[in-house]
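I have a structure here, written as structure tokens, and I will follow up with some questions on it.
Excluded from the complex is one protein chain; the other protein chains are retained at their positions.
Naming follows writing order (A and B), and every chain is counted from residue 1.
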Amino acid sequence: MSTLGQLVLSGIFIGGIYALMSMGLTLIFGVLRVVNFAHGEFLMLGMYGAWAITRLLDLNPYIAAIAIVPAMLLFGAIVHQLIVRPALDKPHLVVVFATMGLSIFMQNVALMIMTADLWDVPPMFNRSVAIGPFYFKAELLLGFAITIVCTLLLQWVIRATYLGKAIRATVQDGEAAMLMGIPVPRIFLITFAGGSALVGLAACIMMPLFSVFPTVGLNFVLIAFVIVVLGGMGSIEGALLGGICIGVVQSISSYYVAPAYGQMFYFILFLLVMIFRPNGLLGQKGAATIGIND
Amino acid sequence: MTAILTIDNVSHRFGSLWAVRDVSFSVERGELLGLIGPNGAGKSTLYNLIAGVLIPTKGEIFFDGLKVSHWKSHRVARVGIARTFQIPKPYRQLSVVENVMLTAFQHERSVSRARDLAIETLADVGLRDYVDVPVTTLTVGLLKRLEVARALAMRPKLVLFDEIMAGLTPTEVSTMTKFVGGLPARGITVIWVEHVLYAIMKTASRIMVLNRGELIANGEPAAVARDPAVVKAYLGEEMSLA
Partner (left out) sequence: MSLDVTQQSTGRLALPFLPRRGARVSVLEIFIFIVCLALAIIGLPQTLQDVAVLTFLWAGLALAWNIAGGYAGLISFGHAAFFGIGAYTSTILFVHLGLTPWIGIWCGGALAALFGALLALICARLRGPFFILSTLAAAEVVRIGALNWASLTGGPEGLSIPPVAGMTSMVFASKAAYVAMMLLFLLVVYAITKLLEGSRYGYYLFSVRDDSDAASAAGVNPLTVRTAAMALSAGLTGIGGSLFAQYFLYLDPTFVISPELSFQFGLLAAVGGLGTAIGPVLGSFLITPMSELLRSYLGNQAAGLHLVIYSALLIVVMLYFPGGIAGALTRIVSRKGKL
């Protein structure tokens, strides 16, 4: 039984970290109604950045976040202005193919510059922390803690600030929000850039736990999509809940079932959610069944 | 019975809001029935219920001897109910004539004959000059006329018009009024939701008034216009007592 407990708890912790990675995606999805197919590559970029700063300046990924998060904010803003914004008023397929193109572009630039090798950062704390009868890597707990703090901060921004209200309004009805005087194009920019910054932060806390390589984004983006769908488009709490679910499912299934089939589980889970609860566990009704450009 | 459409105690609920409440009426073959009411009265919901977009929470709908309450919209269309959309929904990547051909296909299976029928219908509504034009270049007024053409190309038994006069010039209103008024003679039963009351008063044999989901009047145009309940619905309590 203690094995199960260990699995469940570590699943919860890693799930929280997955959730942080997905929060940017769910916000972008909720506000702009576009799926950024390059989301995984944003994560990859953040991870390479964290790795570089750690290795070259002899620091650690958590401190690297001080540079990476603003850098990703800027990167997100640039991508939004150059690629996403011009695509918004065109048929839906334009933004799909454009972000897909960006994804492939970034993957292959990384391949050419960094090669296909896996890069790691040296472990920061060489110890496990004990919680009751269970042991967890310190980096895992720290990452989870950062996620919780971040979630609470985001919740506060969403509920208590004008920006948060504007975001919620835009999620519910972009046209109405515009009519109410909310500067929707600027909200789009802020959300996209902010979502990218969140991915940058996630990259920094994931670097101690995973290796980085050009296609690392592919692994995680599909997890992120499942989390966004489970949690419901635009919902921060939903992303956290979804992330924890996925973390636990992954943790348990990769122990009891062959790891290869483990991956299959997410996709089947995703498809089941799509069929039976396309609105997610907590999300807006009809999110998946309303056309995005309707 | 000769009624082509019978609405039997139909109610429909969205969440906790009853958009349509205990509505019953029938429409005779060849009638031109006006349907009016303030915004939010439930007219669009009623249309969506008849056209099969929604399934009524309560009550039944009968058309031409068939119970169509639970039928999906494409099935309802195939038995002869056509409708226009209040906000026009053209097929944006097709031309004007191609837009009409889709409904023409109901009766003409070949592409060339469907095209002929479509051109004929477009000429009927005054859009002959726009036949091969991409539909995205049309103004709202023209798009509304396109909606009418699309509905009529289906050679429907019953057509539901939804505010087709918006954006029309006074001359165009007059032409369209005469045109719609002539439809019953062609064997087409018409229900007409319209805010341009002149048109309905002139052509309808009967007017129904919907307010807050309920049918509050159902009779001859002149009588309905004088009905205090109707005046109150449109203008408010004080005006009706004034």
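As a working rule, a contact is a pair of C-beta atoms (placed from the backbone, for glycine too) under 8 Å apart; a residue touches a chain by one contact, two chains touch by 3 or more.
Quantities reported herein were computed from a predicted structural model and do not represent experimental measurements.
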{"item": "Selected from A:12, A:94, A:178 or A:209 as touching the chain missing from the view", "value": "A:94"}
{"item": "Of B:4, B:20 or B:51, the one touching the omitted chain in the full complex", "value": "B:51"}
{"item": "Which of B:4, B:19, B:61 or B:82 contacts the chain that the document leaves out", "value": "B:82"}
{"item": "Listed residues B:7, B:68 or B:101, member touching the removed chain", "value": "B:101"}
{"item": "Residues from chain A at the interface with the omitted partner, ascending", "value": "29, 33-35, 83, 86-87, 90-94, 96-98, 100-105, 107-109, 111-112, 218, 222, 225, 229, 258, 260-261, 263-264, 266-268, 270-271, 274-275, 278, 287-294"}
{"item": "Where the missing chain touches chain B, by residue", "value": "51-53, 72-75, 77-78, 82-83, 85, 89-95, 98, 101-103, 105-106, 109-111, 114, 132, 134, 150, 154"}
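Criterion: only the chains that are shown with their structure count from here on.
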{"item": "Whole-Å gap between the CA centroids of chain A and chain B", "value": "48"}
